[in-house]
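Here is the structure we will look at.
All protein chains but one are shown in place.
In this document, chain identifiers A, B and C correspond to the written order of the chains, with residue numbering beginning at 1 in each.
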Amino acid sequence: MDATETTSSQTGVLGGAGVSSESADTAEGLVINVGPSHPSTHGVCRVIVHLDGEIVRKAEPVIGYLHRGIEKMCENRTWLQCVPLTDRLDYVGSMYSNWAYCRAVERLSEIRVPERAEYIRVLVCELQRIASHMMALGASGADTGAATMFIYAFDERERVIELFEELCGARLTYNYVRPGGVSVDLPEGWTDRVLEFARKHRIALAEMDRLFLGNAIARARLKGIGVLDPDVAVAWGASGPVARGSGVNWDLRKHDPYSVYPRFDFDVPLGSRGDCFDRARCRLFEAFESCRIIEQAISQMPEGPVMTAGLPRLLKPAAGDAYDHIESARGSLGVYVVSDGSVRPYRVKFRSPAFCNLALLPLLAEGHTLSDLVVILGSLDPVFGEVDR
Amino acid sequence: MSGFVGGLIWGLAAGTLIAIAALFGVWWERKVAGRIQMRIGPQTTGPAGILQTIADTLKLILKEDITPDQADVRVFRLAPLVVFVPVAMSFSVIPFAAGFAPLDTSVGMLFFLAVPALSVIGILLGGWSSRNTYATIGAIRAAAQMISYELPRALAVLSLVVLAGSIRPLDVMAAWSPWWIIATAPGFIVYFIASIAEVNRGPFDIPEAESELVAGYFADYSGIRWSIFMMAEYGGMVAASLFGAAVFLGGWNWLPGIGGILVFVALTLALVTAMVWVKWTYPRLRADQLMSFAWKIMTPAAIVQLVVVAVIAPWL
Amino acid sequence: MNFVLVASILFGLGLYGVLSRRDVIAVLASVELMLGAATVMLVGLAGLPSLSSQGGADPGTIEATGLLLLVMAAAAAAVGLALLVAIARSTGRTRTDELTDVRDRP
Partner (left out) sequence: MIAEFSASSIAFWLLSAVSIGSAAVVVFTRDVMRLAISLGVFFLTVAGWYLYFTHAFLAVAQVFLYAGGVLVLVLFAIMFLRRSKAGEPILESRHSTDSVVIAVGLGFLVVMSLRDRVPIALPQQAFPTTTELADILLGPMLPHLAAVSLLLLVACVSVLVVFGGERE
């Protein structure tokens, strides 16, 4: 190699274009930037991909393009004013961030939530799970080039968003779950429309299963791609469908039951191979299970207030800390709040499942092709509002 | 000189035909895709949105024609034409009506296979001259794909040549009998799939895969140059459908006179619709899956078809 | 003035390219020029009556011979390019005067 370099520097002509001095950047040693603005990064993620031909040798996610300092911003707002900020974390599933934060604050301030409010929270969060999983499934379709799957899945998501719009006026940032309950009671006839949606959604899910996951090309594209070992999933703190796709039976709704979840009969779908197909299939079945929970929640829902009475306008929890977590669409979403007894949080920390899941990308993508990289990234279902915070 | 003038007229006619085919193809694709995706598709510009593509074309002509700073400017500007011209030329050997093909040559079948293959050079030039890694990867994928699918496509057409005993399209049409549809059905399927791959359409749109390569080899093109690439794609789709409808499905042989032309048009439209349908319902293959599909399934199938046809040819 | 002169010029240009070029790709392209010129010459000359009266080269035989020649030359070009790419990737050299080793350098 020394001799070559001497030759090229002596002649000097080949320097810029020659193979000898730049052999690292021939077609088999490409370094390409996927993102920060790229159709398949599902937000503003940048992945530096080292390619050998089409094979990914190394994929480094570069995060922080959507960092807004939300955790720090919370320290300058009152406890209640932080709720709208949590909307902006996981903008595909705002209800979860709302609820997780509210649960932590309620635990800290020892607020008891009315039972109807708990039911409503479960109801909207399961609807949210459907919306989020539809987004993930649609993205899997878009990543593999199945545009119609994308449209079908987004159509289902749109139905949920329309229901939410009717419920609280917002389509993405709901600010619906508040410390002490929920902001407003359900509109007239809303539960009927939700039941109707759940009925139709099951049919749509079966159709999507046939259209996309039953397709030979989609199976070839998803099966055996990005296989996540269950031990690795546990070791890296993966959760949600990413871990369950590998067969890790970990669902906070079952294993650390919160709210009224113990009263519902539902299953936790588990994958066996841990590849992109199993993760997508898990999401599909979870949407089925969410339909079951929705129907049970509506049939069991009691009458009553939706907000704790006599809550002060300005929450002022006693000094101390609290941690609570819920099962979001992406996995275990934890919130840790510290109070110094003032009207503002001393510290708010989010344990975001999307961040932990995204960390698996270099591990899963290595050795696969560039086309698989985007599929794997999509199967991890990262939401960068939550990753970067 | 009359040959030159005649050629010029046919050239202009072919250019117009491709332009119309592309305009109609885009509109038809958007309509069919809309129906598949539970939408309506274009509807406001003209009746049923038929003028939408013309409006889009005007927009594309008026858009800024961006040339990347680092690009090899002359090659960059040349590439779309190198892609388009062979596709336009391939229209000339299609037998449009009984005893009529714009360029009636004794090697027409081979001409139709060989000439569109030249557009891969334009794709390579475009991908290379953009000085864009995505474009380069797209171009290399396109070249590998098009070379691989030329083989099964040529073998599939060859079975017709064996049946007809000639590679002049009009001779093939003259010798055509409805039994050929049954005899060459696998060959037709191979031809149809390989044609989709040749024109880089879904599920074989790997060179321009928007989910990973953004737009592949024409990622850096804009405005009218971009639309020339798209016109080549739609032109290629229509040309492949016309040729397949003629030599495989009999085209105008079904009915005499003008009725035959209508059948031919209907068959072509059916093939175009099938291509659109496949594109909008199927996911995209991966590059290595595409290659193994070409070499492990398509090529052997075409060879088996050829052998079968060669054996049964005396009885047909 | 006839095609013999044109083909000879093409052949001479190709030969000059082979001798003067330093980059293997350019050398290979020049070889292709020579091959093309030679095939054109062969096909053109074979069709001439002065030769066909002696050798009896009918158009079909010319075409068949030309076709076989074409295929052989294309195969040679493919193998040549494959070797070239393999050598250049393993040694990192694409210049003819750099490629002087018959075997790996120790």
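Note that in this section a contact is a pair of C-beta atoms (placed from the backbone, for glycine too) under 8 Å apart; a residue touches a chain by one contact, two chains touch by 3 or more.
Keep in mind that this is a model prediction, so the values were computed, not measured.
*Asks:* In the full complex, which of B:A88, B:L125, B:A246 or B:V272 touches the chain missing from this view?
*Replies:* Considering the complete complex, B:L125 is the one touching the chain left out.
*Asks:* Looking at the full complex, which residue from B:A143, B:A174 or B:I189 touches the chain that isn't shown here?
*Replies:* B:A143
*Asks:* Please output the residues of chain C touching the missing chain, sorted low to high.
*Replies:* Those residues of chain C that touch the unshown chain are 1-6, 8-17, 19-23, 25-26, 28-30, 32-33, 36-37, 39-40, 43-45, 47-51, 58-68, 70-72, 74-79, 81-86, 88-90, 94-95.
*Asks:* Hey, which chain B residues sit against the chain that's not shown?
*Replies:* Against the missing chain, chain B presents residues 3, 70, 72, 75, 78, 105-107, 110-111, 113-115, 117-118, 120-121, 124-125, 128-129, 136, 139-140, 143, 147, 150, 165-167.
In this text, only the chains that are shown with their structure count from here on.
*Asks:* Name the most central chain, where centre means the mean of Cα atoms.
*Replies:* Central chain: B.
*Asks:* Need the CA-centroid distance for the pair chain A / chain C, whole Å please.
*Replies:* Once rounded, the distance between the two centres reads 60 Å.
*Asks:* Compute the distance, rounded to whole Å, between the mean C-alpha positions of chain B and chain C.
*Replies:* Between these chains, centre-to-centre, one finds 33 Å.
*Asks:* Between chain A and chain B, what's the gap in Å when you average each chain's C-alpha atoms?
*Replies:* 41
*Asks:* Could you list the positions in chain A whose residues touch two or more of the other chains?
*Replies:* None at all.
*Asks:* For chain B, which residues are shared contacts with two or more other chains?
*Replies:* none
*Asks:* With touch defined as at the start, can you tell me which chain A residues reach chain B in the complex?
*Replies:* Those residues of chain A that touch chain B are 27, 30, 32, 34, 38-40, 54, 141-149, 151-152, 155, 211-212, 215, 217-218, 220-221, 369-374.
*Asks:* Going by the contact rule set out above, which residues of chain B touch chain A in the complex?
*Replies:* Chain B reaches chain A through residues 33, 36-39, 133-134, 136-137, 140, 202-203, 205-206, 209-214, 280-289.
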